[in-house]
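Mind looking over this structure? Questions follow.
Left out: one protein chain. Kept in place: all the others.
A, B and C label the chains in the order they appear, each numbered from 1.
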Amino acid sequence: MPIQPVVKYPPFNVVRASHVEYAVTDLARSRAYWVDALGFIATEQTGDALYLRGLEECNHHSVVLRQGDVPVVNRLGFKVFDEDDLDRAAHWFAQQGLPAAWAEVPHQGRTLQATDPLGMPLEFYHAMDQTERLLQHYGAYCGTHPQRIDHINCFTPDVQASHDFYASLGFRTSEYTATEGTEQLWAVWMHRKGSTHDLAFTNGRGPRLHHIGIWVASITNIIHVCDVLSTTGWLPSLERGPGRHGISNAFFLYLRDPDGHRIELFNSDYLTVDPDFKPIRWDLKDPRRQTLWGAPAPKTWFEEGSVFAGQAVRAPLLEAQPIVAP
Amino acid sequence: MPIQPVVKYPPFNVVRASHVEYAVTDLARSRAYWVDALGFIATEQTGDALYLRGLEECNHHSVVLRQGDVPVVNRLGFKVFDEDDLDRAAHWFAQQGLPAAWAEVPHQGRTLQATDPLGMPLEFYHAMDQTERLLQHYGAYCGTHPQRIDHINCFTPDVQASHDFYASLGFRTSEYTATEGTEQLWAVWMHRKGSTHDLAFTNGRGPRLHHIGIWVASITNIIHVCDVLSTTGWLPSLERGPGRHGISNAFFLYLRDPDGHRIELFNSDYLTVDPDFKPIRWDLKDPRRQTLWGAPAPKTWFEEGSVFAGQAVRAPLLEAQPIVAP
Amino acid sequence: MPIQPVVKYPPFNVVRASHVEYAVTDLARSRAYWVDALGFIATEQTGDALYLRGLEECNHHSVVLRQGDVPVVNRLGFKVFDEDDLDRAAHWFAQQGLPAAWAEVPHQGRTLQATDPLGMPLEFYHAMDQTERLLQHYGAYCGTHPQRIDHINCFTPDVQASHDFYASLGFRTSEYTATEGTEQLWAVWMHRKGSTHDLAFTNGRGPRLHHIGIWVASITNIIHVCDVLSTTGWLPSLERGPGRHGISNAFFLYLRDPDGHRIELFNSDYLTVDPDFKPIRWDLKDPRRQTLWGAPAPKTWFEEGSVFAGQAVRAPLLEAQPIVAP
Partner (left out) sequence: MPIQPVVKYPPFNVVRASHVEYAVTDLARSRAYWVDALGFIATEQTGDALYLRGLEECNHHSVVLRQGDVPVVNRLGFKVFDEDDLDRAAHWFAQQGLPAAWAEVPHQGRTLQATDPLGMPLEFYHAMDQTERLLQHYGAYCGTHPQRIDHINCFTPDVQASHDFYASLGFRTSEYTATEGTEQLWAVWMHRKGSTHDLAFTNGRGPRLHHIGIWVASITNIIHVCDVLSTTGWLPSLERGPGRHGISNAFFLYLRDPDGHRIELFNSDYLTVDPDFKPIRWDLKDPRRQTLWGAPAPKTWFEEGSVFAGQAVRAPLLEAQPIVAP
């Protein structure tokens, strides 16, 4: 059985997936996409970085776009419950023999930067500068009305190893895909905050970031942004959808930002706070897990992702499977 | 039986209700409301006038806001099928002994201005300057995404007389309210274009304009503009709704512009092109005709309206009835 | 210039596309699809036929499913303004040397059955049995909440000839696709009722029916039926979409009923009652006319259609073009 029991008292208390920092090659173009077209709120722009947040977010940012030479992902950010959890995290990473060091990060309090066993660059913090929640500033809504970051989805060369690491930190599994017969983990959706996921892993060359998931309040917001993007010069950014995943029940749209970083706009998932929630198993051969309605995903969606800065990418342990198509 | 049979060959061919010209007392404030908050397209602004249209409209305008000293309605505009219909209209008004005269109107071809028997100032035209349809310029959408003018709703002191006049011009009745027993017409919805109405009349002090109806594509557009208006300083402009009318099945929201001119945003009506369509009768005592869901309308909605420039207002022939409330 | 001017006084007055009669091979299975899954109202079922209508329709039916050995289309129905138009139609078809004969058709008054120059079987009637409009019987809504038949879309081997025939009957063109340079008509959308279409033609082996268009009130009704169909055993009936057409601005979903007859669920088109409406030209090479958002249509959608009972199918005059795909 590849899914481990829930850890009631994890070594430190991760609250949720909080933010991602991307390197982008043209900050002005990225701003046109994320802010003008998609409707993210620009909390602050510095000489080389743009800090974005969604309409319900008080945190200073959930997405950082930093000018760079190559389009990579610099770091994945997680919020912990309080200061004490940061010290417990530092202790724990040391115990595991994993790299971890305190860092000065603008707009954040004490921050521990660490690397997971597969090579993903993480940071943990408790306090971030707070800004005004704009949820009821409806006059500022545009694009798809992006409400908040919801999750981070990654390729990993070893899904079981990634799962086990985060399970030991108290991430719980909501759904997973297993190979028939051998019951090997092919993909897994894990959460801390009580929704379908904070963090998901799929078998593939990695570690790489597949996408971040942005929660929006309604299906019609997603349909509308398809119309906006396709008629304002951003048609190529529409990669897949809209459609319905079997897994997580998400109504989804996948976009590629001007540097190819993938964004999922979605809603329609469900609550997973019950500790006795039984993870939902999908067979790798069941096409409905990918697309409830049967429309095939493009090859790029299965193969492309953003590498992490300075991290080597390895081939997956499990052999590649044919892409599922109806 | 107060509803007359459909006239197959009317004296001239009115295509639809086309536009309304309002006098407003502060053009800048009106622009902030109609354009910035509601999302109308400003086709053109001159020294004393603002020409507006909806997202699907090619006509130069469907609403004209003209600077004036008092907030009145200057004129109601109707499009006819072709040039020939204008001459036939001129001939017909002369025959009826009703005032009618050719006028020069910016952006319109030959225009016949006339007055109906109740004193409503009308104009008929065939050709208007054409502009670009912005229906697929989704990047320009804002506010409630107003799509097009749909209808004109008026108070009249004599519903039967108003009905008979427009029925003789080929307007067909889709729905009506009658008093019990005496079967007197209390209100009537009439159309030329095959929807529930181009023109509607309700018993009341008149002639006055009750509202114009703006068609929007979805209920969610109407909900969203409630949020926008209530959080951008326009809360007082929300007069009634959102709700569902029994009559016409409209999902509605009633607004008052900065001068008090009433606007209905709505959708969900139905097709009425069948000539054998049997008008739907509602009893005056049936509260569901006003509000399917039972919420009362405010007193202002029953009593207030915009007067026509230079036109006296008369008391209604039918005695006032108690306001229907659940 | 392939688009003819609007005919103000056509030889007889067609009001709208009204109904289609299909032959289906398993009436019970068809009922499960059209009624239980899609939500059509079953007005009446006889030994060998099922009469269906949408939620706003008073007409006895807009779709007839008749038990047959092979899945074909028996006839396309059009409503005329009044009895007089039927006699004028009979006279006109005789003048044109086209087959036309009076027929007894259940639930209809006098009915003229005729064949158009390309071999499409038509019928014209004025009076049909009336039933109760269920638009406000919200408790009876299910499936996609189908509201009414809107249009009929056909393959024709000669788009110009089909266009010219219906243009002479007063059908007006809203949009069309032309080949570059030669400006030959590749596809055309024509209407009588003031919406984007009652009848459309695309170049292809024909005459064949491509689909009927069913109007639904909102995008969310279309999304919901995708979920319903894909989880109640009807996944294979989802052929294309949901998506947005450039042409007509329709938000669409294409389905195949159990016999392969294609149904489009759609909304978001616009008003076309203005006689000076200038038809919108799309270049055959513009991929956005098919799919504003860029997702390719499956090959079946371009190639398959329902033949008319007893009618031979011819190759198109214009050479086949490569299927447009992003």
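By definition in this document, a contact is a pair of C-beta atoms (placed from the backbone, for glycine too) under 8 Å apart; a residue touches a chain by one contact, two chains touch by 3 or more.
Everything numeric in this text was worked out from a predicted model, so none of it was measured.
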Could you tell me which displayed chains border the chain that was left out of the figure?
A, B, C
In the full complex, which of B:12, B:166, B:251 or B:277 touches the chain missing from this view?
B:251
From the list A:30, A:43, A:111 or A:147, which touches the chain that is not on show?
A:147
Options B:101, B:235 or B:317, residue touching the unrepresented chain
B:235
Sole contact to the chain not displayed, among A:68, A:117 or A:194
A:194
Omitted-chain contact residue, chosen from C:82, C:227 or C:276:
C:227
If you put the missing chain back, which residues of chain B would it touch?
219-220, 223, 226-227, 230-231, 235-236, 238, 242, 244, 251, 288, 292-295
Touch residues of chain A, complete complex, unshown partner
8, 15-16, 56, 58-59, 79, 81-82, 126-127, 130, 133, 135-136, 147-148, 193-194, 217-219, 246, 249, 267-268, 270-271, 273-278, 292
Chain C residues that touch the omitted chain in the full complex:
37, 136-139, 141-142, 218, 220, 224, 227-228, 230-232
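The criterion applied here is as follows: only the chains that are shown with their structure count from here on.
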Numbering shared by both copies at the chain C-chain A contact, with half separating same from different:
same
Taking each chain's mean CA coordinate, chain A and chain B are separated, in whole Å, by 50
Approximately how many whole Å separate the CA-defined centres of chain B and chain C?
32
Hey, how far is the Cα centre of chain A from the one of chain C, in Å?
44
Could you list which residues of chain B touch at least two other chains?
136, 218
